[in-house]
Every structure is written in structure tokens, then in C-alpha cells.
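Working notes for the structure below.
Other chains dropped; remaining ones untouched in position.
Chain nomenclature is as follows: A, B and C, assigned in order of appearance, with residue numbering initiated at 1 for each chain independently.
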Amino acid sequence: MSQFGPVVAFGEIMLRLAPPGYERFLQTPRFEATFGGGEANVAVALAALGQPSSFVTVLPENPLADACISELRSFGVDTSGIIRAPGRMGIYFVEQGAAQRPSKVVYDRANSCIALAKSGDIDWSAALRKASFLHITGITPAISESAAALALEGVRAAKEAGIFVSCDLSLRKNLWKWGKAPVDVMPEIVKHVDFLIGGGEDLEVMLGMLPGAAREITTRTLEMFPNLRAVLMTMRETRSASHTLWAACVNNRDEFLVSRKYEITHIVDRVGSGDSFSAGWIWAWLHMSRYDEGLEFATALSCLKHSVPGDFCRVTLAEVNALLAGGGSGRVER
Amino acid sequence: MSQFGPVVAFGEIMLRLAPPGYERFLQTPRFEATFGGGEANVAVALAALGQPSSFVTVLPENPLADACISELRSFGVDTSGIIRAPGRMGIYFVEQGAAQRPSKVVYDRANSCIALAKSGDIDWSAALRKASFLHITGITPAISESAAALALEGVRAAKEAGIFVSCDLSLRKNLWKWGKAPVDVMPEIVKHVDFLIGGGEDLEVMLGMLPGAAREITTRTLEMFPNLRAVLMTMRETRSASHTLWAACVNNRDEFLVSRKYEITHIVDRVGSGDSFSAGWIWAWLHMSRYDEGLEFATALSCLKHSVPGDFCRVTLAEVNALLAGGGSGRVER
Amino acid sequence: MSQFGPVVAFGEIMLRLAPPGYERFLQTPRFEATFGGGEANVAVALAALGQPSSFVTVLPENPLADACISELRSFGVDTSGIIRAPGRMGIYFVEQGAAQRPSKVVYDRANSCIALAKSGDIDWSAALRKASFLHITGITPAISESAAALALEGVRAAKEAGIFVSCDLSLRKNLWKWGKAPVDVMPEIVKHVDFLIGGGEDLEVMLGMLPGAAREITTRTLEMFPNLRAVLMTMRETRSASHTLWAACVNNRDEFLVSRKYEITHIVDRVGSGDSFSAGWIWAWLHMSRYDEGLEFATALSCLKHSVPGDFCRVTLAEVNALLAGGGSGRVER
């Protein structure tokens, strides 16, 4: 369908282990076992929309990593750029919250292959061949010094190749343990980015911006990074673990646009909703012509993600378009 | 309990395959496997209320159809009128929606036994012996020309035998593929009906009525079909796949009555809710004396259906009465 | 962590059998099989908070009762005071309600070991050794005359030993079948109680109080039972089986305090929420210094219980404190 080359996402993918339903960890001796991770979620969401995508990471040689690659492949994500190397696959445990009880994530991702990977391990010219876009997040630079170097290497290679670059800041304070603070690392990366996605706290902590309202802080960010085409921000007003308001905005220097606001009263799984917003924006940038259309597309896609279990956004183009065209009222599709 | 003969429902019953929870189709390799279909749902709902009922259909000779008959029998539905013949059992796949994502139905019902059945295959005098009521829907006439003929044959036989007839129009545009439009078929059937159930769009598309508000369009329908005792309409205001307002109205020429409106904030499964309304109305017609009581009964029963997984309305008379008597507030029954 | 001796709870623990999800009884041939019971729930909730607790009951010698003891032990509850004796373990079946359909409990608890146990079967001096608190409910006196005698024996022993006593009235009208009415039994027990927990109907039916608003009826109860330090009352406004408002109040003669009110829009399991309130109050009495703090603590803990499947309140101290500190908005904890 797409006349654009594949969107390449680079980062970590983990085994995701979750108790059934709303149970607490190991309340019954069982985990739902899927995969997820910010950048992989973007690659999958795009593939589900019909946009060719590729995921680049480093994984160990074992049957669990084989299964992870199979899962990506099942969505049509190109996995030929995945390197196998020593180390382990990261794991994260997630407990689904409800009402006043928040969802809880426990990471077991230290010493993963991607954290151990070094500059030079990835052949960026091969990985980015024919690519239209490179997407990274601020999580990869958090996990190790060498991973931060790899991310920087990637965005530089992308810009040299004339490829669009998007970066979702995704602050994870607890992960930054390798010696440097985000603010010492991320600005250098962001210099090579076209589309920056992040909330106010991300911009403050990771780029050193002063606090401010959405319009103001994104404007200042655009001033500091003249390379940026736009800054996007998702705006979540959480009512409880089950109920949220969801909207987004974009500042492209010319306009500051705010999307339609969705009231999501029955969240099925909100993990990965930000990633589906990134994917929606990338899709829109490649396939649509206007900022406002793109913002609405990305917001609608990520709204729908809240209704899908797991990290991955299993939503089709037709489903997003139906929501944009006035759906969402819950009539059964027969 | 009942002093009335069995209510006979005639139509198709299908294998219903649904992913677990809120998963998308085959997100995990498993289906919840039950049965359902508009008319069978009515027979089951009535049996669960304690009203003898019978289901007439055509099914193949295989263990899946045997299991379907067992399931009906478990509710106490009389299955002695089910014919076994060549063909297959229809299947439908349903994915439970949530929040802005609608539920989705995929039909695989072509070439079912009932679609292949011909006039004469059913011995109506046996099927309707001692019956108090015959219930059909507009789905059976949609699936094939011969099924439409069978439905017409059934309602004629019922009227000749002095049996009440109800018909739920249940427009399924995508099913009408055999050559005629609904409006060329349904009016002839509706001439033999006592109680017609259908929304505005059903009345327009299937009977050729001009658009109008509920009172108006039902009034005009009653004018066109003097045989009708009443037209009933469920009134759903969907907020999302998880949240709906639910009410109903009846026009019996003398009165236009609107029921209490229920706000259903946590839908478990809305498939079959219209069928439970039909069942509730039939029950009320046989066991109650007033239109307003009957309308409230049918609306309460179908409100409760939204909380039960599967097509079948597993709700008892005591439970409907408790809701009518002021329940629904969620106090645990111990 | 705790410098206080164990809290001892005395009563019945049952096998709890529940259909999966929102299914009706035996809609599929499977039960989720856990354990629960008012007093055991208190012991578990306290252990989960880090407060040593002990559960005293009578159970049969069979592998099911062994599994029940293992389950209690897994939480760290001291089970050394559990007596093994002839009889059976009670069972209760619970169907999770949704929207307008209430949850439903079916008891099969007649002739349980605890109902058959007689005065003298429990060595109270051993059971209460080093204890800081004894908790009972009005359910145990309901199940048999001898169980009522045991409960009285227990609270007397506790007061003689200078141990705090709490009693949750927990009216279960259908259980009182052994010959006496609650009002003939409970007042004698309540004379030995420090903290009485119960709603208006409990106070009327079980203690013979005249009806009245919360403040008024608790004040009159304190007048009639000068031994009481305080009367606590949870205040539930049910919207449906899925949605409730939740708050509580305490009357300690000096003050009548009402807690913050929580709107719980997505109830996962409300069974045991009252018990977690009792547990929260006991925890607060031992570890906090003010009535208002304690009331808020107990209310927050029991609010969170609504989000946890099963009878047991698997909530940590940190989680309660997070809610008290302004959490509950549903942000994912990473």
C-alpha cells in the first residue's frame, strides 16, 4: 500500500509478563506472556496500519528471543536487522490496575543484549537502507552508556541519509543509573530529531527546559532546537486506572493545535498508548498532508490502543478512520 | 408454572466463537465457543424465565450440531422440532469491544442447513402443536430465498392455528444477497404478525416506511399493517462499546408508552439484548395484563442481559422482578 | 516491623468458589477456588500490611483444609492456633455481578467444624498469648449456639487479658437459624468489645437500637455500651454492581468524623471490603495516633480492596499511603 520506505524503530523489546485479569502478581501461578517495548510498539502499530516497518535491536540466541522475533514477524515487521549477541532479553512484569489502584511495572532488564551492545554493533547503513523514518525513544539512552552512544549513532546516520527522525522522550527516571543524567545526554540526540514527542516533565528533566504550559514549553523547545519540525505532546488527565481523558497537541512554530479530547471510561490496557501516538504521527506524516489531520489521526489511534490488551496496537487503518468519522459510540459492527 | 403452551421460535442457530476477554481475533489461539442466534436466544431466554419454549431449525448431522442441541436442551428448550439435513451449521465470530472500539461480528454462515432448507422441510402443524406463540426475525428471510419462503410458511401456519406471532425485524444489510431487497419480502410476512419489534431504520428499510420519530413511524406502521396489535422499539443511546442508555417504547394504537431508561455503565455482552427484549415481551403478553407492565418487564430483562456473557439471557424471573422492584443498585445478594 | 503482638482473628474460613469473569454459576464448568471469610480476611489484610496476625478456627483433617492453611500461611498469618476436628469446611459460591445485576452468594456452610465446635475446644490462653488485639464478627454467633458461646468465651478471655477487642456486626439474616435472634445474643458479646463496626441496620437488628442517622445511632450505641471506645460505620452508596461511593465514619464520643469519599467506578470484587476496613482500623489503632488519620487509613485500604479479586486484601502499606498522599489517579507505577 505504502509508497514510502519502511519506518525503522530502534530500541529494546522485552518479554512482558502479566497476571490474568486484575490479579496481583502471582495471585495465581500464571503469566500472560507477550512482548513489548516503546520502539517495538511503534514498529508493530505501523505494520498493523499497513505501513512497512522494521525493528532493529539486539537479542540473545535462545528460544525465547526466537519467539519474540516470530511475534514481530507475525505483524509483518521486518526483523532482518535484529542482531543476535551475548546477554539476555529484558523482562518486564506488569500488573493491571483498576479504579484507585494503579498499574504497576517491575523491570528486570539489566544486562540485556541491547544494554551491552556497543557502538559499531549495528550496521546503520544496512539498517536504514530505503528507510523513510527512524524512530527512537529516550529509554534506550537510559539503559547504558553504550546504548546511549548507539542511539546517537543511529540518529546521526539517519540525518546523514536524509531520513526523518522522531524521538519520544519517555522519561524513566529509575532507569538512568549508568552515570549521566538525561539532561547531559538527550540534547545531543535531539539535535538530530525532526519530531519530538514528550510531556512537560520530559522536556524539563531531559532537555532542561523551564516549566510552562504546553504551548509555552513546546515553543521554547522549538527555539532551543531549530532542527525540530514540531514538538508533540499527549495530554492525559487520569481519573483512575480505569478512566482517563486523552488528547494531544502539536506545535510546529506556525500553529499550536489541540486535538479532540476523548473520554476513555473503560481502559483495557494503557501501556503502549504513547507509542501508538508516535506511530500514528509517523503514519500521518507519510500519508497525510496537514498537521491538524495528522494530530487527529495520531490521537484517535492512541485512543483506540487503550482498548487493546498488551503493548501492541492491533488497530487497522479502517478502524481509526471509523473513529475519526464519528464512530466510538459502540454500535456493533456486523 | 406456565399454563400456556410453548413459545416456538424458528430461525438459525450458529456456533459463536469469541476471543477471551477484550482480545482481538486470535490474539491468543483460543475461542470461547458457545451458540447463539436471534430466534434461539428468544427460546432460551423464555425457558430461563420458566416459560416452556421450543426451537425449530435445521442442523447437520455432526457432533457440533449435537452439542448445539444439547446446549438448548440444557435450558429446557424443546428441541424435538429440529430437523437434521445436509449442509453446515453457521458460525459467527465476535470480538468484544471496549470504550471507543466497537464489538465486531464476522459471519461465516453461507450454505447453512437453514439457508438450504426448502418449503415443506418443516412440518409446521407438528412444530406448532399446542404452541401459544411463534417468534421469527427478519434475519431468516435474509439468508436465502427458500429460508424466506419457510418463514412466510411458518407465520401463515401460525395465524391459521390462531397462535400469536412476533417478529423482530433485525435488519442485517450485509446478509441480503439472494436477489430481493428486504422491502420486497418483509411486508408480506409482517401481514401475519401480531407484535412487530424493530427500530426506525428497520421500519424504513424493511417495510418502506418514511423516516420519523418513534411515535410517528410506529403509528404509520400500524396504519399500514392493520393486523398488528402493537409495534415495539428498543431505544439504545450508545455512549461507547462499554456504556449505553437503554429503554424501549410500545405503540398499540391506543397508547404510546415509553419505559424507564436504564444507564448501563459496564456492558458485559450486548449481543442478544434485543432478543431478550422480544422474549420479555412475549413472556409479559402471556403472563401479565397491561401494556405498561409488559414494556417495563421486557426492558428490565433486556437491561439485565447486558451483564451476561454470551448470546443467551441467563436471567430468572426473580431477578427481573428484583430489578423492577427497585434493585440494580449492586448490593450483594447473600 | 511491628512492635505490637499479633492481632488474633477468630471465626470461619470457607472455600470460595466463583465462576470466571462475569459468568453465571457453571456457565462454564469451572470455578476459581480460593478461600475467604470475614475474620480470616482481617487476619490476611493485616499480614499483608506487615502487622503480625493469627487466625483461630476449626477445620477438618483433609487436603482441602490443608490447602486453606497453606494459603493463610503464605501471607504470613500464624496458623498454629487452628484446631483440626470432625466436620467439614464451609463453602460459599459467589457470582460476580455487573451493572444492574447484583453479585450473588450461595452458602453451603452448615455443619462446618466451627459450627460444631464447643466451648472448651479452643485454648484461649494459648490462642491469645502475646496478642495485641482480638477481632470477631457477628457471623460466628449466627452459625450455631455453640459457636456463639465460643465467640463470647473469646471476647471475655481477651478482655481479661487486657487485649483490645473489635467486632464487625456483619448481619447475615439468613444464617441465624439456631433458635435465638441476634438481639438476644450480640449485646452480651458487645459488652466486651472496644471497637464496634456496623451499619445502621446492624445496630438496629443486632443490638436493638432505634433507627437513626449515623451520628445519632452511633451515639446511642455508645451510650448503651459504655465499654465501647468507638463505633465505626462504612457508608456505601451503591450505584450498581460495578460502581459505588465509599466512605466511613467514626464516633468516639468526643468527635463524629467522616472520611473522604471515594468514587469507585470499576469494582473488581467488593466482597471483603468491609473486612479490610476493620483491618485498616486495627492497623491504625496500633500504629497511628489520631482518630481522623485512622479513619482515613481504614477507608483508603478498603477502597483499594474493591480493585483486588478474591476475599483477601492484597494491599501493601505503601499502596495505602500512596492513595492517602493523593494517588488513585491511575498513573502507571514504573
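FYI, contacts are C-beta pairs under 8 Å (C-beta built on N, C-alpha and C of every residue); 3 or more make two chains touch, one makes a residue touch a chain.
Because the structure is a prediction, the values reported are computed rather than measured.
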| item | value |
| --- | --- |
| Complete complex - number of sequence copies, 3 represented | 6 |
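In this section, only the chains that are shown with their structure count from here on.
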| item | value |
| --- | --- |
| Self-contact between copies subunit A and subunit C, residue sets same or different by half | different |
| Chain centre separation in whole Å, for subunit C relative to subunit A (CA means) | 45 |
| Multi-partner residues of subunit C (each touching 2 or more other chains) | 21, 265-267 |
| Subunit A partner contacts - residues on subunit B that touch it in the complex | 21-24, 27, 97-105, 107, 172, 174, 238-244, 265-267, 270-271 |
| Contact set on subunit B toward subunit C in their complex | 21, 262, 264-268, 303-304, 306-310, 314-315, 319, 322-323, 327-334 |
